[in-house]
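What you see is the complex with one protein chain gone and the rest in place.
The letters A, B and C name the chains in turn, as written, and every chain counts its residues from 1.
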Amino acid sequence: MIALPSSLNANLVIGIALLVMLLVVAGAIVRTRSLLAAIILFSIYSLVSAVWLVVMDAADVAFTEAVIGAGVSTIVLLGAILLTRGEVEKPGWRALVAPALVCAGVGGLLIYAAAGLPALGDPASPANAHVGRAYLEAAPKEIGAPNIVTAVLASYRGFDTLGETAVIFAAGIGVALMLGFGPHASPLPPAATIGDHHVVLRVSAKFLIPLIALFALYVQFHGDLGAGGGFQAGVIMAAAIILHALVFGLRDTMMAVPPRLVRSIAALGVLLYAGVGVACMLNGGAFLDYDYLFPPAFEKQVPGWLLGDPEHAHHWGQHFGILLIELGVLLTVAATMLTIFYGFAGRTVEAIRQERGA
Amino acid sequence: MLLAAGAAGLLVAMTITIARAIMGPSHYDRILAVNSFGTKTVLLLSVIGFVFGRPAFLDIAIIYAPINFVTTIALMKFFRYRSLAQPLGLSAGEETLDD
Amino acid sequence: MSFILLHFNYVAVAILMMAGLFVVVSSSNLIKRMIGLAIFQTSTGLLYISLGKVSSGTAAITVDAASPEKQALANHLDPAYVAQYGVAGVVYSNPLPHVLILTAIVVGVATLAVGLAIAVRVREAFGSVEADEIEVLSRLESAQAGSQA
Partner (left out) sequence: MTDMLSLIGGVCVVAGTALSLIGAAGLLRFPDVYTRIHAASITDTGGASLVLLGLCLIAGLSLTALKLAFVWFSIMLTTPVAANALANAAFGSGHRPRIGAFQIMRTDERRKTSRGTEAP
């Protein structure tokens, strides 16, 4: 009989404390009538869940949640509130009793079912014992990337990720079609802000924006060694440009990063991703089988010192394949997030102008 | 042991900050609470990395500070100017409409 | 006691999920409903990640066999446990749920933006984001169209 690690450890305690915090914040979101308070609390909710994800060993997911949940989705929600002018929810909900009963019933069933799930951290549970373990054992040999999450995401399940990238692209196009691409947006003069100079903010933003962009590139190229990858890097890159728009105005940002260019980049990312797959097919492999990314004749010409360890020579294609498709993901995600931001922020300007004109 | 105590203390501080975010009363108090909560999160992420023996996760803490900044600026701008699009810190007359 | 602690994650996920569902069903404000949907979606992610956790495991980023980090990770563990469930001397958590949820979060924010964009267009068409008022307005509109025909 193998002794399992003691059940009451720091991991479990911190995890439960964070979950209780999550429950409290979620309860406050349900209760509050102010939509703005709900958005601010949702940002905290994302943060708490990001820390919880780190505790649960999901470093990559935590990275994504921290960047997206607390960063981009807050800004998108704020943009939506601006456009709908609905800062406070109308009092008097339609019905409270029937939904509460339904939710309590379903929740009770779910909790009842939870007793049948494997205990937290059970290493022998079906989910952990078979396919997860198989990836852990095979990935270092077959892919050669230390970050197994990236290996599974980009290589084993590369087709799935291509689909998700396409969904993100489609969502960006959908938002742009509904809200416009914001090409005519030009900022209004700020109303009565005499003497309201944000010098400190502007100077430090000038310093921060390149720093954030640089860190996005680090996350991108470090993705197969540590936590990170194209999804996270794309959002961070978009955040850098959004910061520019927030501080220096949307018009300046649109001159630096034109919406037309952003749209092209979003499409280019998906194209690059699919193109890598087609290149593998042309060289005799399956779709997105990076071992065939380079023609075999070409690989024979490569000098030995570039390939490194001859035993791992076939990882060469995998490394380049993962880098290329992560680049495609970066381009699509960053451009889509920017398109969404341009859509919401650009429409704000038009809505205000219409209101003032009317 | 000391690190675990530090993590616990930070968790308590985060709980208090959440209380301020829920109570308000003004939206500026809430923004302040989010900002302060973000800083504490960064610290907790750093400490947790050491408690669990994988300090490599500091990358999340590094990026979180600037992202927190972006969110705070967005919230602040929303409440102050009701717009995400206009530039900050220009006096009236410095900037005019194109058309 | 230990049974409750080890299943607390699932209970919390169920409550969070129902909180999200409650907001979606009972609130009439479209924006608030989107926030509820986002909470619902996050809770699904939490369930997946909970299932992928392995006791005393570490994140699925391979630790160099020679590094001092590996020694520290295996220090407090029963060697038999590591031999049974570890890979190359280190116990890792299951990476597969992480992959699924990572992409789901990014797709989630993109679809959230689509939902909010629809809410914005609804506001522009009806002048309101409250589902009740929209229902009344659209019924009025269709009644007018019917009387004209």
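One rule holds for everything that comes next: contacts are C-beta pairs under 8 Å (C-beta built on N, C-alpha and C of every residue); 3 or more make two chains touch, one makes a residue touch a chain.
Keep in mind the model is a prediction, meaning the values are calculated, not measured.
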Considering the full assembly, with which of the depicted chains is the omitted chain in contact?
A, B
Which candidate, A:Arg133, A:Arg157, A:His198 or A:His315, sits in contact with the chain we can't see?
A:His198
Chain A positions in touch with the non-displayed chain are 193, 196, 198, 200-201, 204, 207-208, 211
Mind listing the chain B residues that contact the chain we can't see here?
1-3, 5-6, 9-10, 12-14, 16-17, 19-20, 26, 28-29, 31-33, 35-36, 39-40, 42-43, 46-47, 50, 55-56, 58-59, 61-62, 65-66, 68-69, 72-73, 76-77, 79-80
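Keep in mind that, in the parts below, only the chains that are shown with their structure count from here on.
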Round to the nearest whole Å and give the separation of the Cα centres of chain B and chain C.
21
Go ahead and note the Å separation of the Cα centroids belonging to chain A and chain C.
13
For chain C, which residues are shared contacts with two or more other chains?
58-59, 61
Going by residue number, chain A touches two or more other chains at 11, 59, 79, 81, 226-227, 344
In their shared complex, chain A is touched by residues of chain B numbered 4, 7, 11, 14-15, 18, 21-22, 24, 27, 30-31, 33-34, 37-38, 41, 44-45, 48-49, 51-52, 54, 56-57, 59-60, 62-64, 66-71, 73-75, 77-79, 81-99
Considering only the defined contacts, which chain A positions touch chain C in the complex?
2-5, 7-9, 11-12, 15-16, 19-20, 22-23, 26-27, 29-30, 35, 38-39, 42, 45-46, 49, 52-53, 56-61, 64-65, 68-69, 72-73, 76-77, 79-81, 83-86, 89-90, 93-96, 99-100, 102-104, 106-107, 110-111, 114-115, 117-125, 127-128, 131-133, 135-137, 140, 146-149, 152-153, 157, 160-161, 164, 167-168, 171-172, 174-175, 178-179, 225-227, 229, 231, 235, 333, 336-337, 340, 343-344, 347
What residues on chain C touch chain B, complex-wise?
58-59, 61, 69, 72-73
